[in-house]
Each structure stands twice: as C-alpha cells, then as structure tokens.
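The complex appears here without one of its protein chains, the remainder shown in place.
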Amino acid sequence: MLTYVVRRLLHGCVVVLGVLLFLFLLFFTLTDPDDIARRALGEKALPAVIAQWKANHGYDRPLWPWRGGRDSMLVEHYRRMLTFDFGRSDTDDAPIVDRLRHGVGPSLALTVPMFVIGLLLSIVLALFVAFFRETYIDRMGVLLAVLAMSLSVLLYIIGAQYVIGKLLRWFPISGFDADPRVAWRFLALPVLVGVAASLGGDVRFYRTVFVEETGRDYVRTARAKGCGEGRIMWVHVLRNAMIPILTHVVLAVPFLFTGSLLLESFFGIPGLGSLTVDAINGNDFSTLRTMVYLGSLLFVGGQILTDISYALVDPRVRLS
Amino acid sequence: MQLWSASNLVVAGLLLAGLTLLLIGRRHRLWREVFVQLRRRRPLALLVVAGYVTVALLDSVRWVGGVDAGGDVVAQHEARSVLDRLFAGRRERSYSAPLADREFYGHAPLRHPGGHLLGTDILGRDVLLLTLKGARVALLIGGLTSLIAIPLALLFGVSAGYWGRRIDDGVFFVMSTLASMPTLLLLIALVMVLGRSTVAVCLALAVTSWVGFCRLARGETFKLREMDYVQAARALGVSDLRILLRHIVPNLMHLVVITFVLMFSGLVLSEAILSWLGLGIEGSWGQMIDQARDELSRDPAIWWNLAAAGVALFTLLLAVNFVGDAVRDILDPRTRREPT
Partner (left out) sequence: MSPTPMLQLESLTTTFPGERGPVPVVDDLSLTLTRGEVLALVGESGCGKSVTALSILRLVPRPGRIERGRVLFGGRDLRTLPVAQMRAVRGAEIAMIFQEPMTSLNPVLGVGAQVVEAIALHQPLPRQAAWQHAQQLLALTGIPDPVGRMRNYPHQLSGGMKQRVMIAMAIATRPALLIADEPTTALDVTIQAQILELLRELRQQLGTAVLLITHDLGVVNELADRVAVMYAGRMVELGPREQVLSEPRHPYTQGLLRAMPARARRGQRLTEIPGVVPAPQHWPAGCRFATRCPLAQALCHEVVPATTALSPTHEVACHAVARADWPMPRAGSQRLSLPHGPGAGPSGPSGPAGPAGPAGPSRSPRSLQQAERGAASDARPAQAGPAAAAALGRETGAPLLRVEELRTWFPIRSGMLQRSVGWIKAVDGVDLICPAGRTVALVGESGCGKTTVGRSILGLERARAGRVYFDGVDLLALSPRQLLPYRRALQIVFQDPMASLDPRMRARDIVAEGMISFRIGANDRERTERVAELMRRVQLDPDQMGRYPHEFSGGQRQRLCIARALAVGPRLLICDEATSALDVSIQAQILNLLRQLQDELQLSFLFITHDLGVVRYLADRIAVMYLGQVVEEGSTERIFEAPQHPYTRALLAAIPAIDPARRQARARVRGDVPSPARPPPGCRFHPRCSEAQARCPIEAPPLFPWADGRSRCFLAAQPPHGGPAADQPVRSTSDGRGSAPPGRTLVVRAKLAVEGGARPLDLEPAGTLFERPRKQRAPLRLLAQRHMNVAQLREHLRASHLLLAGGELEQERA
C-alpha cells in the first residue's frame, strides 16, 4: 500500500515536470517576448524601454540550457516554479503570490458550499431516480437532466442574474464582502447557479452508475436473501457505486481552490477565478502560467487522493 | 485562387466525404441498424440536427457578385453565402424589436417594417440572419475539432494499447500531462498563444479534448488485443498493421461515433465560454450571448438577441444530446441486444 502511494507520488512528480515543460514551450518558445512587452507597455513603446522591461522580467536570457547554462530561461522557469517563486505580474508588476493569497478566501467561500450542496443534491436525486428506474419518474428525471445539460452556463448566469437579481430582487446581482454576515447574500446567487448548472450532468452520471450496479448479480443475491429494496439501495448498491463516484468527486476537490472563472467574474467575487480572467483580459502571461501550473499541481494531488480513497473504499484494491 | 472559392472547395470535399461515409455505413449491417433505430427512436432530434446542417451548408457556399451593394466597392467584392443573399439588403440603422415597424429607441420608421422576425441588433443587422449564421460556426467548431482530435486520439490510443511497453509509457505520459492541466485554463492559454483564428481555436479545443477519447481507445485496444479473434488472426500470420486496420479499428468505430456525438455539445459549450472571454470565433452564438448580456441591462432591455442565440444553441445541443444518448444506447455492447 505504501509503495503504491509512493509510486503514485513519483508519477505525479513526473507529470508536474511534464506540465512545466509544456508551459515553457507554450509561453516562452511559441510567444515572442517582444510581443508580451509591447502588450504590457503599449504598441508604441521605445525599443530601449522594451529591452529594459524584458530584462526586468527575465525574458532576455537564452532559452535553452545548452546556450545559457544555468542562466537560461528553461532552468530559471523550473527553478522558480518548483520553489513557488512566481515573480511579478507582466502587466502591473504586482507580486503574484500576494494576489493568490488574497484570492483563495473568496474562491473557497464560493466553491465549497457549491460543491457540498451540489454533491449531496445530485446523489440524493440520482438515488431517487434510480430507485424508480424504468418508470415515468425515471424517464422524466433523465429528460430533465438532458435539458439541463444542454443549457450553456452563460445562460444560467444571465438568466439567474436577470430574473432573481433584477426582477425579483432577492439577492444582489453581484459584489462581495469579506464579512461573512454580509457575504452570504452575495454568494447565494452564484452558489445557486453553480449547483443548478452542474446538476443535470451529475444526476445523470450517478444515476447510470446506480442503475448499472442494481443490475449486478450480488443485488440478486441480496434480494434472494430477503433484503428490502431500500436496504439494497443504501447498503449494497451505494457502497459499490461509491467507487466510480469517488473518482469523480475527489478529483474535483483541488479545484475548489482555484475557484470558478465564470461565476466569480460575473458575480464580482474577487477570487482566483476573477484573477485569472483579469490576467486573460490584460494579456498577463506570467499570472496565467502560474494559474495553469497551480491547477495541474492541485490536479495531480487530487489524483493521488483519488487513488488513496479508492484503496480505502475498494477492498479489492486495498488488499491486493 | 481566391479564399472564397477555396472554402467552397473544402465544403464540397467535406460534403463528398460525408456522403461517402454515409453510403459505406449504409452497406454495413451495424450502421444501417443504427440509422433505422435512430429514425425510430429520435425522429424529431434527427430532424432538428438535419435542419441545422442544412442551414450551415446554405451559409457555407459563397461567391462574389450578384448583389447590388449600392456603390460600395468593398461590399461589391465581398463573397456572400446563399443565406446572405436571402437576407440581402435588409439592414436597419439600429435596434428594432421583433416584427416591429419602428426603431426600438429612436422610434424612426424601419426600412422593412415588420420584416425582422427576431428584430435587429445595435448595428441594425437582422438577428434571424445572425442566428442562422451561427449554425455554421457551431458545426464548424464541433466538426473541425473532432476531425483533428479523434484521428489523433485514435492513432495514439490504438498504438499505445496494441504495442504497449515504451509506446504506451510515452502516450500515457503525454496524456496525463495534458489531462492534469485545468481544461479551461489550458484552452485559454492555447488560444492566447496560438492566436484567435477559427483554426487556432479549433486546434486548442482539439488539444484539450483528445485525451478522453485516447484513454478510451487505449483501454479498448488493450481489451481487443486479447480477444480470441485477434489471437486467431495472429495464428493465421496476419500482420500487425492488418490486424489493426481489420480488427482493432473497426471494432472501435462505435466508440468513435459515440465520442463524436458526445464531444460535440461539450465543444460548442466550451466555445461559448471562450467567446465570453473574447477569445471565441467571430459570429458564434457564444459571441452573440456575450454581447447581448450588456444589452439586457439597458432600459428597456433588449432581450431578443440573447433569446435568439440562447434558444438556437439550446435546441442544437438538446437535439445532439438526444441523438448521442440514442446512439450510445444502440451501440453500447452492454445494452445491445444481439438478435439470435
């Protein structure tokens, strides 16, 4: 078991190094630093100013280690990313780390309730629909799920803002406050939208898992033993269905930290999602780079978590 | 050769390829069964998809001339599609509500009173035309991206699954590296670096979406490789390449179709998000929705722009999702009932 975890960790490290290489190729070789500088300083910036800017941001060094040795951009890129020294933003020279620190709180305030409510709601709904499989309730449930899946998130957001925020005036359309007593009013609407937007797909996925499990031989055995349908669902089916569901769920946990791009920027929540959107709009490559790197770090971590939780739930993995 | 004639050729080529595939498919029992079943189970959804495809085709064939541009030299040399020609010259100065005969804000009389079924946008363009033109963009996003992603994924997945060892290690590494980056961020980064052209956006979408199918193809190949009929072929001295082409790939085709249909809606939705970030494709519904968002906060609100694009997008995705579900049900070996 321990070697298994350690092996997953090693594999994760290799993947992170791969991600860094990919980012380097993408952001340093495929993009011209002059371009980045001009976008930051304006089209008409003087060559000298651009050169100075490039020197400040470390864009003037040789790309590859066989040219520049330890001073090359590749080595520097790996060194800084691996030591979490993200440097300054390309656009306004603010330290990226500070921004990240400020952004995590609001992001979590949005994503955690969204995640918990969404998960519970979709599992309960899926169990309900699966319990009535092959009846009208089931067919209606699936139909609604497909309808919900076909709607763009943008439409969810715009619709909710217009109907609930503007017409009904239940909650403010956008904004944020650090004080939790006030903040919940701002968060209610985005959480609602976030839950609604992912509900359709999740319910359908979980339902499929449940329905497939209910067709298995051990369920028949349980029935032959005299188990009630409720007990079969809760004790037998749910435990087995947890295995695929866990993969789905645990992997989502790390992304709670990176926040939601769309919801945050639409609802004016100053989290990491908003930060990223600002970076995109301002052509801030260094921030974007950092976000992708952090995202994949979290993903790799989530994958290892999934593997461990797999082993915890499934005795076949745990005991092999 | 001019751009428009080249694009016509591409459209014709694609159309021909599609028809050939359809004809080949009809010859095979499995695919014929899929057609029949689809027609029986989801006639409406099929019809809707066919409608969208027709509109997209009407908007894809373009040529220059034949339209009175009123002395505008630039407009004179602009290639126009069939769709453009149907709506030629129906431009107003600014917003007008659906079927109105006066401008929405200025109350000036319209040139075509009651002629705009879905009203006009800020530049006075007919919203119905814009919405219909969006169909081509949506199908382009789904189609072109799949055309890049699926063969790529098939190539890597099948070779990794069939030969295993080093090739598998390599493919697996690339897959896990790509999969570990947050999809949306990677997509955005790619578009920012590659530029914002249609091909670049499709390429970016392809890079972020091929991993899922590659993983699936790899796993399936792994299973198929152990099947008795592949072993029998090896015992018969059939070469690896022939086994791949005759046994492995044909038995993955149902997955290709399922993936294509299921991927399609995801791609169109992703493009909508890209559009909202200003990185989308010109003329897509995503872009229309993005622009209409601000118009909704005007007073009185302009709602028809948003409604038209939203409904068009929703209807297409709904139809595709329904078709996709049905295709999967028909093709999924677990639900398929072999007639005996």
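A and B label the chains in the order they appear, each numbered from 1.
The rule is simple: contacts are C-beta pairs under 8 Å (C-beta built on N, C-alpha and C of every residue); 3 or more make two chains touch, one makes a residue touch a chain.
In this text the structure is predicted, and so the values were computed from the model without any measurement.
Peer 1: Please pick, from A:H102, A:K166, A:R185 or A:R239, the residue that touches the omitted chain in the full complex.
Peer 2: Answering carefully, the residue with contact to the hidden chain is A:R239.
Peer 1: Using the touch definition up top, pick the residue from B:P43, B:G195 or B:P250 that touches the left-out chain.
Peer 2: B:P250
Peer 1: Counting contacts across the full complex, list the positions on subunit B that touch the omitted chain.
Peer 2: Residues touching the hidden chain, for subunit B, are 28-30, 212, 215-216, 218-220, 222, 226-229, 231-239, 242, 246-247, 250-251, 253, 255, 258, 325, 328-329, 332, 334-335, 337-340.
Peer 1: Can you name the residues of subunit A that touch the chain not displayed here?
Peer 2: Residues 3-4, 6-8, 10-11, 133-134, 142, 145, 201, 204-205, 207-209, 211-212, 215-218, 220-228, 235-236, 239-240, 242-244, 247, 307, 310-311, 313-317, 319-320 of subunit A touch the chain absent from view.
Quick note on the criterion: only the chains that are shown with their structure count from here on.
Peer 1: Would you mind pulling out the distance in Å between where the CA atoms of subunit A average out and where those of subunit B do?
Peer 2: Roughly 25 Å, centre to centre.
Peer 1: Which residues of subunit A touch subunit B in their complex?
Peer 2: So the residues of subunit A in touch with subunit B come to 11, 14-16, 18-19, 22-23, 26-27, 30-31, 146-147, 149-155, 158, 162, 166, 255, 258, 261-262, 276-277, 280-281, 283, 285, 288-289, 291-292, 295-296, 299-300, 303.
Peer 1: Under the stated contact criterion, what part of subunit B meets subunit A in this complex?
Peer 2: 173-174, 176-182, 184-186, 188-190, 192-194, 265, 269, 272-273, 276-279, 286, 289-290, 293, 296-297, 301, 306, 310, 313-314, 317-318, 321-322, 325
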